Every structure is written in C-alpha cells, then in structure tokens.
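Omission of a single protein chain aside, the complex is shown with its protein chains in their original locations.
Let's turn to chain A:
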C-alpha cells in the first residue's frame, strides 16, 4: 500500500543575492516525502541542506518554485523544527521550553500540562523540569529541543544535524530515544545529517544532494527492519553497500566542486 504524500517540493530554487555575490543555494529541487516517512538528507557541506529546511520551516522564503506540507485536517501546526542545542531558550526553564510551542498556540492549560509532562517523561527530563538550561549537559539540552518539537504535535518534524555537537555516547542514546518516540508517533521527519551511519540507522529513505547548487542527485531506500540497532546496521550487507555508495557520492561531489 502506498502512503499518501506529506511534503511535496516542486522546482524549489533559492538564490542569496547580495551586492558582491549571488549564491544559488537550491536549484530547481523536486522531491516528494510520504506520510510517516523518516527521510535523511545527506550532501556535501554548503549544498543547501539547511537552506531547504529553513524554507520548509518558514524561516526563509524560496526565490521561485513551491512546496506544500499536506495538512491532516487536525488542529496541528504544519511543522516544528528541532534546533541545535543552542536553540533552547536560556531564560525559560526546561518545562517552559518544552511547553513553548503549545503556549504560543494558546492551547488550554490542561492540554499544555498533559503534553508537556508526557514528553518530559519520555525524554527523561521530568527530574530537571524546573532547571534552567545552563544547568544541563549538551545531551539534556538536545532532549529539551526534541521534546519541544514533539510536544507541539506538528504535521512534520524538521531536524538540522541535531546531534552533530554531541559526543558519541550521547549521540547513540539520543538516536535510540528519537527512534523510540518516532515509532510511537509515526511523524514525517526530514532529518539532515553528515553522518552516513546515522542516516542508515534512522532513515527509511536517504536523499543524496549534489554540491552547490543543491538538488537531489539520487536516493537510497534503507530496507533494514525496525526497530534497528547500530549492530544490525553494521552487520547488514545491504547497509554496507549503501554506506560505500553514499561515501563515494560525497567524495565525487566534493572532488567535482574542487575542479
């Protein structure tokens, strides 16, 4: 059975125009992401991944082309972004941070309370609910960011290298936690990473981008059964082949952009 489309991107182009420079960050990018799909976006740095996400997040306007996030008809915001750990607001407590989106939407207090508590518990933050972010480790801050996005119950989730700044151990733990929450909510996720391993662990499908100007070069379906572990990813023949393919793609792109 084919899932319906959730994100439809058509000929999306973004040019940054300044006095001395014009950069084509995205060049007629076209792709479709299905409902409930976990998609990882991989590409050489500077290829426009962040730009794409910021456009979908409503933080940047496309120059031409269009995109649509298909609403489900429920009272949900279209998208929420998991920012890097810096995106946790320092003057709000952990709990206030997690409730931020819900408060902005002026939902009833009881619902805010309930959903905030649920995701605080899910991310293991209920003990730290009344702390300020300065008292948290990097991993804990990232949990706040994730809890805030999930508590907002958006149509789609956007994540821009959320674990890039974490150490290996924390990264593994958070990847696992993210997968657990995702399995439960079945949200559509668009996740940027530069770690091939991370993409293979998380994604249903990996989109490979070409170097600047960015567009989709190719895509890889990840057929590993869920729930997945890193051990499985490492042991799987198909995953190993995919790893090499992505690696080669990235090297070729970097090589090509140097010439």
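Everything that follows uses one rule, which is that a residue touches a chain if its C-beta (ideal position, glycine included) is under 8 Å from a C-beta of that chain, and two chains touch if they have at least 3 such contacts; residues count from 1.
What we mean here is this: contacts and distances are computed from a predicted model.
Think of the chain that is not pictured: of "Cytochrome bo(3) ubiquinol oxidase subunit 3", "Alkanesulfonates transport system permease protein", "CO or xanthine dehydrogenase, Mo-binding subunit" or "Amino acid/amide ABC transporter membrane protein 1 (HAAT family)", UniProt labels it "Alkanesulfonates transport system permease protein".
Shown as candidates are A:59, A:111 or A:256; the residue that touches the absent chain is A:59.
Screening A:46, A:65, A:87 or A:238 against the full complex identifies A:87 as the residue touching the chain left out.
By the touch definition given at the top, chain A reaches the unshown chain through residues 57-59, 77, 79-81, 83-84, 86-87, 89-92, 100-101, 103-105, 132-134, 148, 152.
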